[in-house]
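Sharing a structure here in structure tokens format.
Here the complex is missing a single protein chain, while all its other protein chains stay put.
In this document, chain identifiers A and B correspond to the written order of the chains, with residue numbering beginning at 1 in each.
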Amino acid sequence: MFSFLRAKGPALSKAERYAQATQLQLTWWRFRRHRLAMISGIVVALFYVIAIGADFLATTDPHATDSRTSYITPQPIHFFEDDGSFRPHVSGLKGVRDPKTFKLIYTVDPNRHVPVDFLATGYEYSFLGITTTRHLFALRDPQRGDGIFILGTDQLGRDVWSRLMVATRVSLTIGLVGVTISLFLGVLLGGISALYGGWVDTVIQRTIEVIRSMPTIPLWLGLAAALPNDWSVTAVYFSITIIISLLAWTDLARVVRGKFLSLREEEFVMAAELAGASTGRIIFRHMLPSFMSHIIAAVSLALPAMIISETSLSFLGLGLRPPAISWGILLQDAQSIQSLALAPWLLAAAVPVILVILAFNFLGDGLRDAADPYG
Amino acid sequence: MAETPILSVRNLHTEFAAPEGTVHAVDGVSFDVFKGRTLGVVGESGCGKSVTARSILGIVERPGRVTGGEILLQPADGGTPVDLLKMSPWDMRAVRGPEIALVFQEPMASFSQYYTIGNQIMEGIRLHMGLSAKAARARAIDLLDMVGVPQPARRVDEYPFQLSGGLRQRVMIAMALSCDPRVLIADEPTTALDVTTQAQILDLLRELQQKRGLAIILITHDMGVIAEMAHDVAVMYLGRAVETGAVKDIFAAPQHPYTRALLRSIPTVMAKPRTRLPTIEGSIPQPFNRPVGCAYHPRCTEAVFAACRTEPPPEVGVAGRNVRCYLHGGLPGARA
Partner (left out) sequence: MTGAATLLEVNGLKKYFPIRKGLLRRVVGQVRAVDGVSFAIRKGETLALVGESGCGKTTVSRCILRAMMPTAGSIKFTIAGSTVDLATLPRKTLRPLRRHMQMVFQDPFSSLNPRMMVGDIIGEPLLINGMSDRAARRKRVLELMELVGLPGAAINRFPHAFSGGQRQRIGIARALALNPELIVADEPVSALDVSVQAQILNLLLDLQDKLQLTVLFVAHDLSVVKHVADRVAVMYVGRIVELAETEALYHRPLHPYTEALLSAAPTPVPGAVSQRIILERDIADPANPPPGCAFHPRCRHAEARCRETRPELEEIEPGRFVACLRANELALRGIAAMTGPAL
């Protein structure tokens, strides 16, 4: 995967390899020594793998409701039958009549084993334009109400695990799209601010200050309230992304401006200018590469902020709205004390939020240290 | 020089565990410091001068570690010398300031920008001398006056950034002297200053030494400053003191090839215009990639022994005049 980082020939001595190492290689070597950041990088990568394969990892249609399966406790997958043979299965459900209310309620029947198959067929979904029914695992021949409830179900009987998988995709990509937009805005406006200076700089800087001084929650409230109720899930998704990134670009713009200004004073930039280099060459050959790594680090620190923003907005009911699924929306289900007391597993969505945020922060710190050991 | 030294460093070793390998920043340095005299420690960048100073004060920062040697301090009342390396960190606090004080190279970095210089001088005074705030302030003003800061009563309430480089260095010296130390370590006190300001500060140090009998360790890379200020000299190269001796001996009859070459390669105003300088070939090796044997041998034009490449030469010579070079003895075969 990192073969591009390796030095060209095997014949180079250690010192010579070091001497001919690009800044990218040096950064990678330094980063590799940073244990926590390395682990965090792997964690982040795994999360994005989940985001890509969300439907494949899901077991049940995350939108399918079924009143009979409401609040099922988490059900482990048993890998061995009682006789010790390897036959993965889960317990089935059975209906019992409540002796007082005479309502039919469903509980787990440990005696009925429903076999689980790997790479089996389940509900239909489309991925990259391919419509398929292939899942990592699925029940062999489920009866009505049967399902793999690794993390239990919510009030409407939807499988929390499957919803969590799909939510991971939504929440993580909202961060990516948001960061891309704010990266674009940040680099553009930060660059303009630094290169033109004068009143352009003043206007941009004052704008940034105004944006940063606005309290975010009321602002989000207002903007989110302005979104029409009848918009589709996708439209809301993109609007939220844009709202978040419109506020988040300011940090990046500052980093970029600061870097541009300090690089302009660097003597190697002046040397290129004195050799007659064009402005374009100076910017793209000398300045941009010098702070690419800073941008990467800034991005990896901005991503978790985006994710948190989306999660909190949705949690407050201001961001995505059901039937969309995101971490914030899953947590919203766990808002009331009753539901928590009845079904504490609904909090499961908090775990990936915490994990991802921590991992991104450690990763960003590690990248920054590796990119700029003296700064 | 029958007198006992105030401070005696014996075979000091300090290492840094760097990713590229262990850096032996100080690798067996020995020297003596006497009352009322200046020991000049001279050497090029990275040879371990600052680390030596920090080791003496017990403020080597991680990943550095003092791994061996003795730092013997003669107590003020006579008595037997104490080894600072065996002291607890708590006891060392009573040594830093009242016994040994440090002046840094870059005064801007060693001041807090958020307190007035008066506050910063008074902090040390109150901590170590237990004076009242008022008495401490009076003493701070006295100190500023002593180091030649004009209008000390006004300057005491200024912030470091309001002072010029030269004044800042004077304040730094005032701060170092606030608890009447017996040994002052000045780590490149004038490197960041202009020559005219340097002349002022060196003059101040000389004057303070005469008045108070201070023992000074003056760290510098400038042989000119050494010639002007030092009584005794230790020439360092890559973590070792390759030659020590009285200043006259070092300049008149340098014994180590490095000292000789260094002295020849210094530009001076006395030179004939546009003359080439004799140079030392090559450059200082990477600290984690130090040559085996005598660290100077790859650049040495006088290296003649096989041992130079395998064994670091031992220190030979009489008290106060030592050299680490096989040219002057210590060859493994010769001793047997």
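Here is the rule we go by: contacts are C-beta pairs under 8 Å (C-beta built on N, C-alpha and C of every residue); 3 or more make two chains touch, one makes a residue touch a chain.
Please read these numbers as outputs of a predicted model, since none were measured by experiment.
Of the candidate positions B:Asp91, B:Asp157 or B:Asp194, contact with the hidden chain is made by B:Asp194.
Considering A:Gly95, A:Pro110, A:Gly222 or A:Pro289, the position touching the chain not shown turns out to be A:Pro289 (whole complex).
Across A:Asp83, A:Asp98, A:Asp230 or A:Glu267, the single residue that touches the chain missing here is A:Glu267.
Touching the omitted chain from chain B are residues 44-45, 150, 164-167, 194-200, 203, 221-228, 247-248, 251, 261-263, 265-271, 273-280, 283-284. Within chain A, the residues in touch with the undisplayed chain are 16, 18-23, 26, 202, 266-268, 270-278, 281, 286, 289-290.
Going forward, only the chains that are shown with their structure count from here on.
Each chain gets one centre point, the mean of its Cα atoms, and the points for chain A and chain B are 54 Å apart.
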